[in-house]
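Shown below is the structure under consideration.
Heads up, one of the protein chains got dropped from this complex, but the rest are sitting where they should.
What follows is subunit A.
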Amino acid sequence: MTDTTPKIRIRGLKKAFGPKVVLDGVDLDVMGGTSFVVIGGSGTGKSVLLRCILGLITPDAGSIEIDGVDVTTLSPRQREPYMARIGMLFQNGALFDSLSVWENVTFGLVAAARAGHGPRITRAQARAQAGTLLEQVGMDPAVGALSPSELSGGMQKRVGLARAIAARPEILFFDEPTTGLDPIMGAVIDGLIADCVRKLGSTAIAITHDMASAQRIGDRVGMLYEGRMIWQGPPSTLFDSGNPVVDQFTHGRREGPIKVDVRT
């Protein structure tokens, strides 16, 4: 691998669910240490793209290279070391209801130790580590004793972020990190994401349809439309991209090349 090799390189990625083609040949390069934001309307395949990279969905065709290795050709066991280098913040937090907040935060560390991928960690050490991680995302370590159901949406997102960064991953994915949050909390979460990515030196891919969030998080932005990455550019050009599809989307115009199906 050279310095010019993208950390994540996707070529010709295709995925269909029955007759519905969701990804129709996506190409994407994300360089190490940078943040890439994928924007696009609901149902355009943003989440499917992330899930393909994570191995949660098997693509129909195409390649997904991480550090030059096509992970789509690996067996689940061969893929494990790559998965251990990835952290993910899910749209709704996806915290485990049956565990306390601190157990959620350190779940990946304990799992990695149990599987022999990480150093051994006692419950006391894990709890202390969870406190440190919660402080990193601006939360009181005492929150660790609570159940996820006792937290607000914004707090759940922060706990999810603490869990995602716990193993200091090389790659971070964020699935609509500000969806469902008020603008101030959205800005707080975006700030935390940008801080965490910068401090860890991680490569990040975020998907969102929140333009303010895209500008705060991304070094580059790309738009997914009709299964393809139709535009990429710096966030500063997001509202003046020169692409009529992107411009209609970012300005939220009803008229334009994007036809919205409003049948009920």
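We take it that a contact is a pair of C-beta atoms (placed from the backbone, for glycine too) under 8 Å apart; a residue touches a chain by one contact, two chains touch by 3 or more; residues count from 1.
The definition used in the following text is that contacts and distances are computed from a predicted model.
Note on the omitted subunit: UniProt lists it as "ABC transporter permease", one of the names in "1-acyl-sn-glycerol-3-phosphate acyltransferase", "ABC transporter permease", "NADH-quinone oxidoreductase subunit M" or "ABC transmembrane type-1 domain-containing protein". Checked against the full complex, the candidates A:F107, A:W231 or A:F249 give a single residue touching the omitted chain, namely A:F107. Of the options A:I39, A:L54 or A:V71, the residue whose C-beta touches the omitted chain is A:L54.
Considering the full assembly, A:H117 is the residue among A:R11, A:H117 or A:R228 that touches the omitted chain. In the full complex, the hidden chain is touched by subunit A at residues 51, 54-56, 80, 83-84, 86-88, 90-92, 94-98, 107-108, 111-112, 114-115, 117, 163.
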